[in-house]
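Let me begin by presenting the structure, written as structure tokens, before commenting on it.
Just one protein chain is left out here, and the rest sit where they should.
First chain written, first letter: the chains are A and B, and each begins at residue 1.
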Amino acid sequence: MVQQAAARARLINPPDKGRNMKLMKSTTILMTAALSVSVAEARDFTIAGWGGNYQDAQRAAYFEPFAKAQGLTFIETTYLGGLAELKTMSETGNVIWDLVITDGATLQLGCDEGLFEELDWDALGVADSLLPDAVTPCGMGNVVIGNGFAYNAQTFPDGPKSWADFFDLARYPGKRGIKNDPMMNLEYALMADGVPPDQVYEVLATPEGVDRAFAQFDRIKAELQYWDAGSQPVEWLAANNVAMSTAYNGRIIMAAKEGKPLTYVWTNQISNIDAWAVPANSPFKEQAMEFLKVAADAQNQATFSSLMPYGPTNVETAGVLPADVVANLPAGENIKDSLFLSDAFWIDHKDELTERWNNWSTQ
Amino acid sequence: MARSIFWISTVLCLAFLALPLLLVLPLAFNTSSFLTYPMEGFTFAWFGEVFGQPSWTKAIWNSVKVAAGAMALAVLIGGLAATGVTLTGRVLQMVLSALFVSPVVVPSIVVAVAFAYAFGRAGLSGSYASLVLAHAILGAPLVFLSVLTSLRGLDPDLDRAAASMGASRLHRFRHVTLPLAAPGFLAGALFAFITSFDEVVVALFLAAPESTTLPIALFSGLRDRLQPTIVVVALLLSLVSLLFLLAMGQMQKRGAAASRN
Partner (left out) sequence: MLTSQKAHGGRLAAFLLLVLPLAVYILVYLVPLGGIVSLSVDNRGLSDRFPALRAAFAQGGAGTADGRAAALLQDLAGLDAKARGETARMLNQEISGFRSLLLDTGRDAATIAPTMAALVAFDPRWGDPTYWEVIERNIPALSLRNFQKVTGLKTGPDGGLTIAQGDDIYLRIMLRTLVIALQVTLLTLLIGYPLAYAIANGSRRLGTFILMVVLLSFWTSILVRTTAWVVLLQTNGLLNNLLLWLGVVSEPLQLIFNRFGTLVAMTHVLLPFAVIPMMNVMRTIPAAQNQASRSLGAGGVETFLRVYFPQSLRGVVVGGGTVFILALGFYVTPALVGGPGDQMLSYYIADFVRKTLNWGMASALSVLLLGGVLGLLAIYGSARWVMTRRKEGV
């Protein structure tokens, strides 16, 4: 009886029904709101860079003049390398970057998979002023980076001079910082083992060559400490956590300018080019093309190189730069015995050699 | 002898648990940029730096937004699930409870990869919505458990009494069950909030630079450069945890007082 009454009460109880509906309604609204927050958001022109003072210099030399000329606002984000984000953007159609600076191998891979816009070099009209290696189907080479090693001059007053010294624990004892990545490290090892720069990739393409490179690292494995971010070697060297570390020339020279006793070794360093690319279907494609013109400009590149000691890709820039700036760039006398990074080699061998590297480094 | 073993082991183990944070967090006020003792002087400058940098303030704001959204959604689904489950049969209840609690035991990296792939396909990657949904799934089990516990602790006589007086089921739920289970909902909500606020692995895979949360900013800051601002952020996160714990303590006290009356 009681239950029956309750059941009847339930049937003829409109306020409850109304409340129920209200609850359902507000739930639906909440869910929809939560889902739509991002989709409809209009966004600013977005530039993804490598962060740190590298990006600070780019902001002063390129981002700000460009934004001023175009009358737009931009936001910056940090790019961690690789294609993961770009792949997501292409698959979802939600393109959240308009420009990204990346390395040659990634650029080529992404270009092959249609993740970047193809550049119309005729329309850009800047190809003639750039290094030939800077002109590629999907990217505009903008920065020449020096990859070598550095040491703390207080630890080694009579400093190491070559890759052979880097691998020589007897003469130069102490920990070594290296990037946890086979790219460049295997080249360094072969040069330490006496392979001339122009034969490095020939040797590395053979299984014996790879064994030879790993054998070099085997000798110093106990002293290795691995870095991920370009700022780590600088911190570690300055704090004496490591005696020597592979590093980017720019970061080391900047630290030296701030008074840290760090020295970068130019001998047999590796040069590579960082390039700007435009993620496919960016809504700001037109503006991005204008940016490329700003970034290719000789004067702007000179501003960048004087703020951050990386080399220009515009062949006329060197003439504009003062000699004391050029002395710190991967250019001229500094790169007379340099190796140029082979993107083609790494595109083919990266998977296999990374697997072997991981296998070796985790043992 | 037993007493000295007791004291020595207790003090040593307690020191291991408590000292790391007690030693490190004060460095947020150190004038020197080196993270070590002795402290050179006392300053709030590093706090100023954190609150003056858009990258940090934006991350703080993002974290609050995501945690609030995740909390609301988690309370909704966790609360509904818990109340619904109490009305089912024994076997079904066990199966459903296992399902609703399971996100807690699945390793976060697996959840992260699964979410990243699924949301990527659904066109949601990098959005707040994806973070809110993912964190809601991680918070819902905690809401579910705390609501379920408080519902189970309810005196069934109360419900029966209300029913015998002709109250409808919904009416009873609203006016009898819900007020008594409210502490469970509230505790669950706090759990869900703090879970999302502290979560880093899933966020690493889902957040776009614009939706970067505080833990992600801390994680990348740690890899990039160790400086006092990092300790400031760690201190802020610890304070949130402390506040949370105090709130929980208050609620428990009130709950105890209420049940005494």
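Things worth noting here:
Everything that follows uses one rule, which is that contacts are C-beta pairs under 8 Å (C-beta built on N, C-alpha and C of every residue); 3 or more make two chains touch, one makes a residue touch a chain.
Because the structure is predicted, anything quoted here is derived from the model rather than measured.
The chain not shown here is touched by just one of A:R43, A:K285 or A:R356, and that residue is A:R356. Among A:E64, A:D112 or A:D218, only A:D112 touches the chain left out of the display.
The chain not shown here touches chain B at positions 1-3, 5-6, 9-10, 12-14, 16-18, 20-21, 23-25, 27, 34-37, 73, 76-78, 80-81, 83-85, 87-88, 96, 99-100, 103, 105-119, 121, 133-134, 136-137, 140, 169, 194, 197-198, 200-201, 204-205, 215, 218-219, 222-223, 226, 230-231, 234, 237-238, 241-242, 244-245.
By the touch definition given at the top, chain A reaches the unshown chain through residues 3-4, 7, 10, 27, 80-84, 87, 109, 111-114, 175, 180, 225-226, 236, 239-241, 344, 347-349, 351-356, 358-359, 361-363.
In the analysis below, only the chains that are shown with their structure count from here on.
Note: centroid distance chain A to chain B, computed from Cα atoms, is 34 Å.
The residues of chain B lying in touch with chain A in their complex are 69, 72-73, 76, 120-129, 132-133, 163-164, 166-171, 174, 208-211, 220, 223-226. Of all the residues in chain A, the ones that touch chain B in their complex are 2-3, 5-6, 9-10, 13, 16, 19-20, 27, 30-31, 34-39, 43, 46, 48, 51-52, 75, 77-78, 85, 88, 91-94, 96, 228-229, 231-232, 235.
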